[in-house]
Structures are given as C-alpha cells and as structure tokens.
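One protein chain is absent from this view; the other protein chains keep their places.
Let's turn to chain A:
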Amino acid sequence: MTSSLRTDDPRPAVRTEPPGGQEGNRRPLARRARDWLTAFLFTVPGLLLFAVFVIVPILYAGYVSLFNWGGFGSPSDFVGLDNFSRLFQDPVFLGDLWRGLLLVLLSLGLQLPFALAMAVLLNQKLRGRAVYRMLFFAPYVLSEVITGVLFSMIFAPDSGLADKVLGSVGLDGAGGLWFSGQNTVMATLFLVMTWKYFGFHMMLYLAGLQGVPPELTEAARIDGANAWQRFRHVTLPLLGPTLRMSVFLSVIGAIQLFDLVWVATQGGPDHHSETMAVTMFQFGFKRYQMGYASAISLVMFLISLVFALFYQRYVLRRDTEGALTTMRGAR
C-alpha cells in the first residue's frame, strides 16, 4: 500500500490511464506536469475537506489525550500517558470493552446467521417476496434515535407493549425490567439492534445470492447433494465475500454504537449498558474531562484501525481488490 511512495521509481505510480491510451510510450514531461496539475486541482477540494474535518481531529485527539484538560483554553497540564493508565484501571471502561465484545459475539453468532437464513428463504420463489424485502429493510432507514425512543416505550416496565403482551397470555410478572434491569439491559439492546440491522445484512446476502449461478446448485442436486449440502458446499463459499463484508460492518458498527444506547438508556442502569462511545461522551461533554475522553476516542480509533487492517490483510485479501470493491459483481 505504500509502494507508490517510492520516489526512486521512474515509472508512474500506477498503470497509465486512460486504459488503452498511451500505454507503453512515455509521455512528454510537459504533458505529465499538466496532467499532474489538473489532477491536483480536481483532488484539492476533497483533500482539504477531508484533512480539516477528519485527519486533523483524529491527530488532535491524540495530542489532547496526553493532557488533563477541561476543554477551554489550550491544554497545558501535560500528564503523559496517565489518562491511558487510568482508563485501563477504570471498571466502567473495562466493562465497555467487555460489552463491545459481547455485542460483536452476539451479532456474529445470532444476528448474522438469522439474516442469512431469512435471505436464503426469501431467495426462493416466495409469494410477496418484494413486500417482505421492503418490510425487513424499512427499519434500517429509520434513525437509531427513532428506533431507540420507540423501543424504550415498548419495553417500558408494566405499561409498555412487551409487558402487556406477556400479561395478556397469562404471564403476568414474567415481564421484565428490560432496559432498566442490570441483567436484562444488554439483551434488550441486542434485540433492538437486531430489529434495526438484520434487514440490512439480509439485503447484502440477498444481493450476494443473486450472484450464485443456479446451474451450480442444480449440478449439485443432480450429483445427489441434499439441501444442506448444497447450501454448505456451493452457496456458502460463493457467498464468502459478502459474508466477510457483513462481518466487518457488524464489528465496526458494534465498536461505535452510540445513538441507540444514548436514547434508550444513557448507558444505565448503573453503567450496565455503557459503550465506549457513551463513556467518551459522558466524560467529554458532561464532565468536561476532555483529555480523558480523548484517550477513550483514541483507544476506539486504534481498536477499529487494528481490526480493520488485520481484517483487510488476512480476511478480505482473497476478495478481488480489497474491502470496498467486493460487491461489484453482485450488482
């Protein structure tokens, strides 16, 4: 990924464009300089915007994380890595890490297989298939805030729909505390996340399934493979790139979960549903401990980055050109 940086390389960094153009013969220097200038002018607005609002803030977070800073004036009380060592002794933050991992495991273990099963089901010639697709996908379009408020009312203890339903089938008192119970809040959150996001993953899988040639499953059928074998040995491997992409998005999504939690529980009761982003927000904007909050953002950033790089390198590598172009064939 850095090969194009070598300055001693006389060739252009990449193959010449446009394809079929001057491939092979060297372009005159003046033309190259003009091309470079044009390309530069085209790129500059984007680069500027990206640098100012994405790169600078992340670097600045790194800088601020070394200070004890209330957020006003410029940071002056240098504390080195103290914020980080405090972070890793903070039971709430360690809990955040554990809860993040829990959400990832639940998503990968329950939500995605469920989405896959539904996608396989809907990929059959089912009556009203288009309607189902519309319905399952609709929650994805609604913001997490709307979802969070809606479900916080549905899961309101006693008065909410969930408890009323349980009550009406004779399970009075079986209804729980849902969002307000220390032991139930994460499960409830996961339920809501599934409601909102499984349609999104299902849609990805459906697109992937369209790319599985029916001749292959047909051939397997003729060879005597049963439905499960056909799924396991034909469909699943061909769905590989889609699955890997959906796992990636699921993990990154779980790391940065904020809106839903903030609206539904604010991290409560007693920190039992806090995520890293919620803790960061609490410290940054409620308690004005910007240095400490920046340290949390930085850890979030590093976790995402390490995960993404590792995933790109070892998992997505076999898919054509890297993460984002894998779905092209599925169009």
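Brief remarks follow.
We adopt the following convention: contacts are C-beta pairs under 8 Å (C-beta built on N, C-alpha and C of every residue); 3 or more make two chains touch, one makes a residue touch a chain; residues count from 1.
One rule holds for everything that comes next: contacts and distances are computed from a predicted model.
One chain of the assembly is not displayed; among "Dissimilatory adenylylsulfate reductase alpha subunit", "Hydrogenase 4 subunit B", "Carbohydrate ABC transporter permease" or "Enoyl-CoA hydratase/isomerase family protein", its UniProt protein name is "Carbohydrate ABC transporter permease".
Of the candidate positions A:L49, A:A187 or A:A227, contact with the hidden chain is made by A:L49. When the whole complex is considered, the residue among A:L94, A:L110 or A:L305 that touches the unshown chain is A:L305. Among A:F84, A:F137 or A:F190, the one in contact with the hidden chain is A:F137. Among the residues A:V92, A:V149 or A:L238, only A:V149 touches the chain that is left out of the figure. Although one chain is hidden here, its contacts on chain A can still be listed: residues 1-5, 7, 12-21, 35-36, 38-40, 42-43, 45-47, 49-50, 52-54, 56-58, 60-61, 64, 71, 134-139, 141-146, 149-154, 156, 159, 161, 164, 168, 195, 199-200, 203-204, 207, 245-246, 249, 252-253, 255-256, 258-259, 262-263, 277, 280-281, 284-285, 290, 293-294, 297-298, 300-301, 304-305, 308, 322-328, 330-331.
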